[in-house]
Every structure is written in structure tokens, then in C-alpha cells.
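Showing chain A:
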Amino acid sequence: MKTTLIMSTALAGIAFGASAQEVNVVSWGGAYEASQVEAYNKPFAEETGIKVNMIAADNPATPLRAQVEAGNVTGDVFDVEVSDAIRLCDEGALVEIDPDMLPAAPDGTAAADDFVDGALLDCAVANIVWGTVISYNTTKFTDNAPTSAVDFFDTETFPGKRGLPKNPKRTLYLALIADGVPAAEVYDVLGTDEGVQRAFDKLDTIKDDVVWWEAGAQPVQLLADGEVSMTTAYNGRIFDAMVGEGQPFEVIWDGQYMDLDMFVIPVDAPNPEAAMEYLKFATDTQRLADQAQYISYGPARKSSAELVGMYKDGKTEMAPHMPTSPENLESAVLDDPEFWADHAAELSERFNSWLASS
Partner candidate 1 sequence: MANTALDPHAAITTTASGVATQPLTTADGKPLVRALARSQSRARRKAFLLVLPLLAFIVITFVVPIGQMLQRSFHNDGFSANMPNISAWFAQTERGTQPDDAAWQALAADLQASAEARNIGVVGTRVNYDMPGTRSLFTSTGRKVRKGIEPPYRETLLEIDEEWADPQLWATMREVSTPYTANFYLASVDRTRDADGNIQQVDENQRVYLMLFWRTFWLSGLITALTFVLGFPIAHLLATLPMRKSNLLMILVLLPFWTSLLVRTTSWMVLLQQQGVINDILVWLGVIGGGQRLQMIYNQAGTIIAMTHILLPFMILPLYSVMRTINPSYVRAARSLGATSWTAFRRIYFPQTLPGLGAGAMLVFILAVGYYITPALVGGSSGQLISNMIAQHMTSTLNWSMAAALAALLLGAVLVLYWLYDRLVGVDNLKLG
Partner candidate 2 sequence: MLDDRHGEAFVAFEHVQKSYDGQTLVVKDLNLSIGKGEFVTMLGPSGSGKTTCLMMLAGFETATHGEIRLDGKPINQVPPHKRGIGMVFQNYALFPHMTVGENLSFPLEVRGMPRDERETRVKRALDMVQMGKFINRRPAQLSGGQQQRIALARALVFDPQLVLMDEPLGALDKQLREHMQFEIKHLHEQLGITVVYVTHDQGEALTMSDRVAVFNDGRIQQLAPPAELYERPQNSFVAGFIGENNALAGTIEQLDGEKALVRLDDGGLIDATAVNIREKGQRTTVSIRPERVEFKPEMMPHGAHTIEAQVIEVIYMGDILRARLRVAGSENFVMKMRNTIGQTHLHAGQSVRIGWHPEDARALDPV
């Protein structure tokens, strides 16, 4: 690594932007990473001659934090969740990104106005919007299909096990939605002790029927095996199984939880210029739209929406599968990183205590 570093620095000194440059991008692996390789990395390498090394991590924030702590940063661009981006930015681990540096939309709208709310932070730029959605196995409900978050908690009418992620962030909101809290008020309610209690009380009603998952691939497998009849899952994974593999799954967009994924650049990144080039390139209107060909995550720019077309199979319209489609947004809960920065530890303890008690 050190040799590479010295080499690249030396070469950069001789001829800036020469083909020997490279950039190390740490992302999440799987179908998501593949979509980034297709939509960002290949055209980027072609256009700039900068080689992109893709590195997979379970959660890129973990190696990022470790590398910063160790004072030996090897990645240039990291794809992280919003809460991590904010936290790492506050801790001074990230390079600030001026929105004016980012390319404007094709119609001339400035980047600052083109990105969806919350997509531009001091040190981070969002690339996609992804949803955690309810999905069910259609073979389990042949005559009467569930349609809402309320049905998810109704094991009488819709029998079978439920899949939920083993963390408070993506479970408590769903309980509140199912208990009748409007999406916009979820965090207000969750900010009070009574609200938290209300969420746990609702979860109690299905606790015995829940199979808890941790990794994104698990709920899809559980649903396919028939181990659960209904589960929440990342919408891209479900889409992949539904359209890509033809599994008999259906998505309920009611009670969707929306997250952003963000690109960040650590301070002391080995190739800062190339990293910034990559970040600008990858978050322009066309690249974000292109990525939607490969995975059903919504582009973080408004101007990309109209460019989103067909899935790579050439016959599936992507728009209805996007978390950002207007009809899918009706009861969507947008992630609130500030709330979770304050309450993640506390609610995790509460959640684990609740899990462990019988």
C-alpha cells in the first residue's frame, strides 16, 4: 500500500491526472455494489483514466472509523448511512464538501436545489434513496392479501411468522405507524417515554411470531423458504428477488422507512483529488439515473427521476419500484439522523432489554 501511495504521489507530481491514478471506493457489496460498478465506475474509468478499486464491507462506516482511529486511511470514498455521515463529520473525520462544486442539473438547476431534502450535508452527498418495506410471500395469502402496516401486525387475519430487523431503528417506527401514528409525527411520538412505550406495546402483540434478521440477505431468504409469511426488507433486495429471480413476492409500500446512502471522503484520504472527481462524477444526474437500471433504489437528485427508464431486462418499468415514486411516499417515514444520534444507544438498550425479556 505504501509503495502504491508513494508511486501514485510521485506520478501525480509528474503529470497530474495521469492514467496511473486510482481511487479506492468502499461500499456495501452485493447487488448494490454491482450497480455502482456498472453505473459509476466503468464510465468514470473510461472518461478520466482513473482506476477504481471497489472494496466491500458489511458497513463501510466501520472500517472508515477504524482507519481514522488508526491514522492509516486507505480508502478514498466511503458509501455510508446518513447517521454515520453526520457523526463522522461532527467528529472531524471527513472532508467538507461544498455543494457548489457539484455539477448542476442538465436544465441548469444548481445542485443545492436539485438534491432531495437532507441529501446534502456538510461532509456528504447522497447518491440513492432506499426504503425498508414490508414484503410478503404471495403463496401464503392466496385469497386475502395484506395491504398495510396494520396487516403486518394482524397475525389473526394474516397468519404466519413475521421477519423484522434486530434493531430499534427499523422496528419502532413500524409499530407506531401500525398503531395509527401518522408518518410525519413518528419522531415526535418516539421522542417521548409514552411514545416509546406505545411502540413496544405494539411490538409485544407479535413478539412471539417474529423471526429477527440482521443481514440484508436474510429476510429475502426467510421469505423464500416460507419460514416467514411477511417480513420487512430492503426494497432493492426484494426487487432483485421478485424481478430478477421471479420469486412470488409482493411489496407493501405503506409504512416504508426511507434512508439515504451518502458518499463521504475521509480527511487524509490517499488520493483526495481523484476521490473528489469520483464523487462529483458519480452524483451527477445521468449516473444516478443510470444506477436505477441495475437496482431499485431511487436517485437522490430530482432531475434524475425523469431519466429513469427500464430495468436492465428491458421490460420492467422501474418507476413503481422506486422508494421515491410519489405513490410510494404517502406514508413513508424519512430517517432522522439527529434523532438517532441522540437516542440510538438508549433505545438499543431498551430494545435489547425488551428482546431478552420473555
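What we mean here is this: contacts are C-beta pairs under 8 Å (C-beta built on N, C-alpha and C of every residue); 3 or more make two chains touch, one makes a residue touch a chain; residues count from 1.
How were these picked? Simply put, all candidates are chains of the complex that A comes from, given by their letters.
Since the structure is predicted, the reported quantities are computational estimates derived from the model, not experimental observations.
Here chain A is shown alone, and of the candidates 1 or 2 it touches 1 within this complex. Across the interface of their complex, candidate 1 is touched by residues 58-59, 62, 65, 86-92, 161, 166-167, 200, 210-212, 214, 221, 225-227, 338-339, 341-346, 348-350, 352-358 of chain A.
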